[in-house]
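So, chain A:
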Amino acid sequence: MSEIDKLVDQLKNRKIDRRQFLIKGAALGVSFSALGGILAACGGATATPAATETGTAAATATTAAATETATATAAATETATAAASATTAASTGGTVTIKYWKSAHSDHEKEYWDKIISDFEAANPNIKIDHTITTWETWDETYTAAFAGGDPPDVSYMPDQYYIKFADANQLMDLKKWVDDPSWASEKQAFFENPWKGGQYKSVQVGVPAFSDSFFIYANLDLMQKAGLSGAPATRDEMVQWAKKMTDAAAGTWGYGAATSAADSADFWYMQYFHDDGANFLNADLTANGFNNDAGIGSATFLQSLWCTEKVAPQAGSYNRSGLLDLFKGGKVGMLMEEASQHGDFKTANLPFKYDIFLQPGGKVKQTSFGNFGFNCMAAASKNPEEAWKWIAYIDSAPVVSDIAQKYGFAICRGDVKMYVSGGPYDDPIYRKIQEEVSPKIQGFQMVPQIREVVQDLNSQMEGVFGCTATPADALKTAGDQVDQLLKG
Partner candidate 1 sequence: MQYSESEHKRLARAYRFKKYGVAYLFLSPNLLFFFIFLVIPFFWVLWLTFNSGGILTPTKFVGLQNWSRVLQDPTAWRSLLNTLYYMAIAIPTVFAIGMGLALLLKRTTKFVTPIRAMIYFPTLAPIVVGALLWIFVVHPDFGLFNTMLRLLGLPIVNWLGNPATALPTIASLEVWRGSGYWTVLFLAALLALPTELFDAAKIDGAGAIRRFWHLTLPLLRPTWLFAIVMATIWNFQLFDSVYILTDGGPNYSTATAVWYIYKNTFQFDKPGYGAAMSFFLLIITLVLAVVELRLMRKKA
Partner candidate 2 sequence: MANVEILEVTKKYKEVTAVDNVSLNIEDQEFLVLLGPSGCGKSTLLKMIAGLEEITRGEIYINGKLVNYTPPKDRDVAMVFQNYALYPHMTVKDNIGFSLKMGRVHKGEIGKQVEDVAKILQLDTFLERRPEQLSGGQRQRVALGRAIVRKPAVFLMDEPLSNLDAKLRIQMREELLRLHDRLQATIIYVTHDQIEAMTMGSRIVLLRDGVVQQIGPPQDVYDHPVNAFVAGFLGSPSINFFEGQLVRRDGTWVFASPAMQLAFPAEVGAKVDAVNHGRLGESTPVSIGVRPENFQVVDGQNARMKGEISLVEFVGSDKYVYLDMPSAHCLIRTSPWFHGKKGDTIGLEPDWEHFQLFDAEGRSVFWWNPEA
């Protein structure tokens, strides 16, 4: 498999995020020009400054959206009434087509889904599934255009941060009617609490969770053995001791590794410590920041000690995420905080050492993994909600979701399926650990429309914490004030 193929594969499998793809994808000729064209390019001949052009892109998109939003909303309200009649039409013998959009998680996306669809269509002869594989690259633009244009897919697969703006704009159907139906109660029961709640936005059930991704520590067993360590550290103090034992300047090894920059979305690497201490991006009622408090400052202080006083992690900014991954693969990191989906990569990379996974030791309140979930969502504008729901219920059912998740190498959000069991077709002890020990502990983002800006505010200040240039108290106060200001509007 060529490097390029691997890269595409990784992207399709969502194993690297989009920025990583852009960076790594240079060889593919995936240029930044789409974005550059919008933002950076000021045509050589015209002296019109960039600002115009930058704004231009925004304007084109937004204005198009603005004019059509009205229509879309109108359509949405009408849909509710129209839906009933459509359903009747369907049940009286017509065939209903459900549009299903999902971006690929595998090279064999079409093959996998063709099977699922043909099974479904066989069982539901009046429903046809019109399946479109969208690209992650242009996810935002594609879905925004479809929803703003009033002709969205009936069912879409949306990761949490992605769905939020659609949910906030009332573009997603409230699924309560179906999920609270007694006939589905046993299904609902099977889902872990966090992902299930992750599908609720402002008391609207906008999605049914399908897959989860999570962050935890990959531990190099060889380094651990050399340091006389085994198992997992039980407390943060113990974790520091472990890290110190595995840090060796002469050998170039580090006890701990984690991404620290906003560019790498560092929140995935530090937020679980905050969660464990009872802090979060926002407070419980989502009205103010949830980190500029003793809990948050405590977590940040602990994290800063790893970089600045104990010095058990490579200096912030010296390695980016992919640099750290290479360092780990080279056997130079004892404990690396990383994403669940990296396991597949490590497996194929044939690492020269054995590794295991464990969650970071719990904090003052609990022990969590920061992760995110992918949901199946229905458009509010769907003309055939009943059929659309049938499709959602089908692809989220235990046999279907677990089968495809195993093919993808993902964890799922329901606890009633034993995946990756020993001797089974997808036997893998690490995946099993992820599914059984980590997935139930996943805590995701709080769902407010400003979440990305909140994350930006905090990440920027945390860069100062990791870089030893700001005290945790100052950094969190700055970010906290910004977030509070932002939420006040």
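Definition applied: contacts are C-beta pairs under 8 Å (C-beta built on N, C-alpha and C of every residue); 3 or more make two chains touch, one makes a residue touch a chain; residues count from 1.
How these were chosen: all candidates are chains of the complex that A comes from, given by their letters.
A quick note: this is a predicted structure, and the numbers were derived from the prediction, not measured.
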item: Pick from 1 or 2, the complex member that touches chain A; value: 1
item: Contact footprint of candidate 1 on chain A as seen in their complex; value: 19, 22-23, 25-26, 29-33, 35-36, 39-42, 44, 46-63, 65-66, 69-70, 73, 140, 144, 147-148, 165-166, 168-169, 171, 261-263, 315-318, 320, 323, 449-450, 452-453, 456, 459-461, 463-464, 466-467, 469-470, 482
